[in-house]
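For this view, one protein chain was removed and the others were kept in their places.
So, subunit A:
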Amino acid sequence: MSLFKKMLRDIKVNKTQFISIFLMAFIGIFAFCGVCSEYYGLEQTSSEFYSDTNLADGWIYNTTITDGAIDEIKNFTTDYEKQMVVQSVGNFSNDPEITLHFVEDNEISKFYTTEGEDFNSSDDSGVWLDKRFADAWNLTVGDNITFKFNGLTLEKEIKGIGYSPEYVYEASPTSIIPNFKDMGFAYLSNESFPLSDIPYNVLLVKFNQSPDDFKDSLDDSVEYLSYTQQSDHVSVSQFNEEMAQHKMIGDVFPIVFILVTFLTLLTTMTRIVTHQRTQIGVLKAVGYKNRTIILHFMSYGFWLVLAGAVLGLISGPAIIPDLFYPTMTSRYSLPEWNPGFDISFVVVAAAMVISSLLVSYIAARNISKENPANTMRPKAPNMSSSGFLENSKLWTKLNFNLRWNYRDAKRNNFRALMAIVGVMGCVALLISAFGMNDSMENLKTWEYDDISHFDSKLIIKSGASLSDIDDVREEVNGSTIMEQAIEIKAQGNEKTASLLTLNNTNLISQTDKNKNPINLSDTDISLSAKTAESLNVGVGDTVEWHIIGYDDWVKCKITNIHGEPLSQGIILSSDKLEDLGLNFTPTSIITTEHVDDDYDSIKSVSTLNQMVSNWNEMIGSVMMMVSILIFFAVLLAIVVLYNLGILSFTEIEREVATLKVLGFKTADLRKLLLTQNLFFTAIGFILGIPLGFYLMTLMLNAAGESLYYIPSLTLGNILLSGFITFVVSIVVNLLFSSKIKNLNMVEALKDVE
């Protein structure tokens, strides 16, 4: 009982030290669980949504799905359902594209109703509408909505509003950021199809085989136009890419963060117990059992670490994910955004508590093993022999400050090492966070300054006639391009990629992967570096590809490798495309003029400025993550440096008191401590830069399929990281060294400790 009182009083007396233990445990677990919980949340929420709504494993497209084909496919599927999917135009001022799904019973890829009644496949008067579209237009249940397609007009009452697992991401025809006023989807009963005979064109399937096996079975049994497996579905794959982006930060950052926290926490615990050395001796001398003593000192940090870890475990997932989710909803549609939870959170928190117990145990046990007479005396300092520097002539020329600090660091090399590693960890986190920021900026200027030289991009309506397109092209003084999604395979690998066909223009130029300009001739076929890498091909190799939606596979030889940050795939000229036997069908017109006129054959116009701001919005959630990273890195730096400062100060308090009694000025002593601090900070900083750069490269390499980053770090941000580190370090140091002024010399000297 009296030992418990002792513990409480010890904690009270050394409260700053114990507060910093608590904070460190808390911040470490808080950041780790919070950041991880964000992307686990995305994973868990989306996969739950997919399974609740029974998302299809594959989509088979054909002009019509025949009963004969279904009879064949039945044999290797667990479930199937046919749909008629058609593009319609909604009756709104901007002619939004609405994808209509006429369904039989909607047991696969179910519509998820959030307002109104559940989907009813026998209701031919109603429509179940995309919630994002409904919200964008302020539509509610009970309103009527009209669609036009293939010369038909359909007016239905909105019976329900909700989500679909096939539209977590809705590809926008006009920009990378979806504008929910421009597009949407709707589910209807097959009975509401205006013609008696529905030309079903999609078969949704569920199967138990592996996707590759299923594809093989499919190829063996029926003819079809194209087939998409779940992981290639645009909504699924885009969301997976987004998750990959989060995971790249979520994987590396929390691990480094938690390692630095562990390191600092554990050394602190060891040192706190070591400081109590003579007390351990006294307790032992008066007859306490070793076990009692060890338990007593173990309990010191235990409660605080436990409290910090539990609090972090609860509040991290509760607070951090909600900072990201708002930026996610601008691009993705899920009925719920919930933070995720993983058993690893509990494991890490428990590991923190247990390992801090363990180091206290080891430290206390080592001391209690010595005989009490020894333990009651302060530990003899480490013997240090004179090294090279001390034996040189130079040594005697050095002033006391340098000699003292050199020796102090040498004698307490563990403390010095911890200080350096602590600073290094914080600097690495700062550098990697700033580097992420720089790399994103670099990517932006690469795409929008070095590659794109147009001011406006006019998206051509599908079905517009070539002569109409040509009229517009001449009027805006522009150039036509064709952009399509392709499937490309080589060396047994298959990837979705993009195709860019240029028609004699210098409004889009090419660079190599280091941003140096390169020129492609009319006969060149260039593959982006990232695709080349993932397909494992190079210049001279042959690849095979087809435009998604068309069945004509072409084979061609790669003549160049280019670097492209935003879209990975093939670039060639329109002449070369036609050489390969494909039609050049323009999808956009690019021009240096600023276009804001309306043309009948043009769907929409986006300017370069809009694209840049869309890009900024798109990387919003990643940038959010980067800001949080910077925030925590600074916080960690403060706690780590504070902690190191307070420990070092406690350890040298007596020496400083002696020096003060001998007549050293307070200012000189503060300088003494500051010199040491700055020295450690400088070493940690220098070592932290390459480590941070390496961490950033790790994160960027995991950045998903379509983005290609060049790891970059500006001098300005290195200096900023340095500035932050040194300011924190100096402020913390001044905080401690101000204690020298009020140091009670008499007390400090009397105490043997």
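Rule of thumb we're sticking to: contacts are C-beta pairs under 8 Å (C-beta built on N, C-alpha and C of every residue); 3 or more make two chains touch, one makes a residue touch a chain; residues count from 1.
Operating definition for what follows: contacts and distances are computed from a predicted model.
Engineer: When you check the chain that is not on display against UniProt, which of "ABC transporter ATP-binding protein", "Mechanosensitive ion channel family protein", "Diadenylate cyclase" or "3-isopropylmalate dehydratase small subunit" does it turn out to be?
Structural biologist: Not shown, but named in UniProt as "ABC transporter ATP-binding protein".
Engineer: Touching the absent chain in the whole complex: find that residue among A:K6, A:K148, A:R365 or A:R411.
Structural biologist: Selected residue, touching the omitted chain: A:R411.
Engineer: Which one touches the absent chain: A:I343, A:L662 or A:L715?
Structural biologist: A:L662
Engineer: Residue by residue, what part of subunit A touches the chain that was omitted?
Structural biologist: Spelled out for subunit A, the touching residues are 380-384, 386, 399-400, 403-404, 407-408, 410-411, 654-655, 658-666, 741, 745-746, 749-750, 752.
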